[in-house]
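Omission of a single protein chain aside, the complex is shown with its protein chains in their original locations.
All chains are identified by letter, namely A, B and C, in their written order; residue positions are counted from 1 within each chain.
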Amino acid sequence: MRDEKTTVAELIQLVEEFVAQRDWQKFHDPKNLSASIAIEAAELMEHFQWLRSEEAATVVNDPVASAEIREEVADILAYLLSFAARMKIDLSTALRDKMQKNAAKYPVDQFRGKFKQS
Amino acid sequence: MRDEKTTVAELIQLVEEFVAQRDWQKFHDPKNLSASIAIEAAELMEHFQWLRSEEAATVVNDPVASAEIREEVADILAYLLSFAARMKIDLSTALRDKMQKNAAKYPVDQFRGKFKQS
Amino acid sequence: MRDEKTTVAELIQLVEEFVAQRDWQKFHDPKNLSASIAIEAAELMEHFQWLRSEEAATVVNDPVASAEIREEVADILAYLLSFAARMKIDLSTALRDKMQKNAAKYPVDQFRGKFKQS
Partner (left out) sequence: MRDEKTTVAELIQLVEEFVAQRDWQKFHDPKNLSASIAIEAAELMEHFQWLRSEEAATVVNDPVASAEIREEVADILAYLLSFAARMKIDLSTALRDKMQKNAAKYPVDQFRGKFKQS
């Protein structure tokens, strides 16, 4: 599996099979899944908790932290895919639609290099 | 774009182009991106804040809430893709590896229908 | 120390001394502290992650979980007090002001027993 060759639907199937095999759908209501995404996001954030902005990128040089970060990212993704499946959200379409909305909200000529209009 | 036909790499490219066009890479250090995932996850969670477990699934019947939820999901995904790109994490491989680890941690025969061993 | 006899300022002093003794003020900028509150809040949330609404209150019967929850609550409070100290926010005044604002936003006669106007 590699991001160049793997479809979003294949990733969703991977997670959904895992959940179905354990009969865990009953725990995976959207309220619990949204909290689960937030919990895993906080665990990811924890790796950068006390680092200053300029130090944050150096985490890649720490193999232990990098391995843990990779797992936290996978956890967030797993719950996000499960949430999308439960709510029948097509992630690719949702992302494209949101990026188009963002593009209209943040025109390149007004927001290049800044996240607020000055 | 549809999840069945869209690769993860295509979604990453969509987000990366948006960021590059605005010269926003400087804001997108891993510390900020991890916080951004958590912020959007909390916004998703907010839609279920006061609902009881059995009410959570009924949100799909509310078109306004559904549309907002779809956007929150897209926001989480966008920051997660940007984080993965910044940290050079192949999401498909990371997810498969984590699901294999989870499968060993939660054997089907011991965890079917429950999330704790009794 | 008991909540009936302890002032907010005494709690702030307790935390501030701990931080000062370790020369940790430099890590406690408001950005890091806000993330720290969120991280500890997620750890608290984790104790209720897979419980249904009606099961959540039963956690008090589990002494191990109760002890951990008590510690997570203390962690959130510690970072919140440190944040308030750093930003020179008087918590008692801020809370009273916000509750007055909330009282105007949610009049008793319109919101009794419900969190949305019907």
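Details
We adopt the following convention: contacts are C-beta pairs under 8 Å (C-beta built on N, C-alpha and C of every residue); 3 or more make two chains touch, one makes a residue touch a chain.
Computed from a prediction, not measured in an experiment: that's the story for all the values here.
Looking at the complete complex, one finds that the omitted chain is in touch with A, B, C. When the omitted chain is restored, the residue from B:Met45, B:Leu77 or B:Leu91 that touches it is B:Met45. Across A:Ala38, A:Leu80 or A:Ala94, the residue that sits in touch with the chain not pictured is A:Ala38. Touching residues on subunit C toward the chain that is not drawn are 1-12, 14-15, 18, 21-24, 26-27, 29-32, 34-35, 37-38, 41-42, 44-45, 47-48, 51, 53, 56-57, 59-60, 66, 69-71, 73-78, 80, 83-84, 86-99, 101-103, 106, 108, 111-113, 115.
Touching the omitted chain from subunit A are residues 35, 38, 42, 50, 52-54, 115. Although one chain is not drawn, its touching partners on subunit B can still be listed: residues 27, 32, 35-36, 38-39, 41-43, 45-46, 48-50.
Here, only the chains that are shown with their structure count from here on.
Homomeric contact subunit B/subunit C is classed as same-residue, with over half of its interface positions used by both copies. If each chain is reduced to the centroid of its CA atoms, subunit A and subunit B end up 3 Å from each other. Computed centre separation for the pair subunit B/subunit C is 27 angstrom, with centres defined by C-alpha atoms. In subunit A, the residues touching two or more other chains are 27, 32, 35, 38, 41-42, 45, 48.
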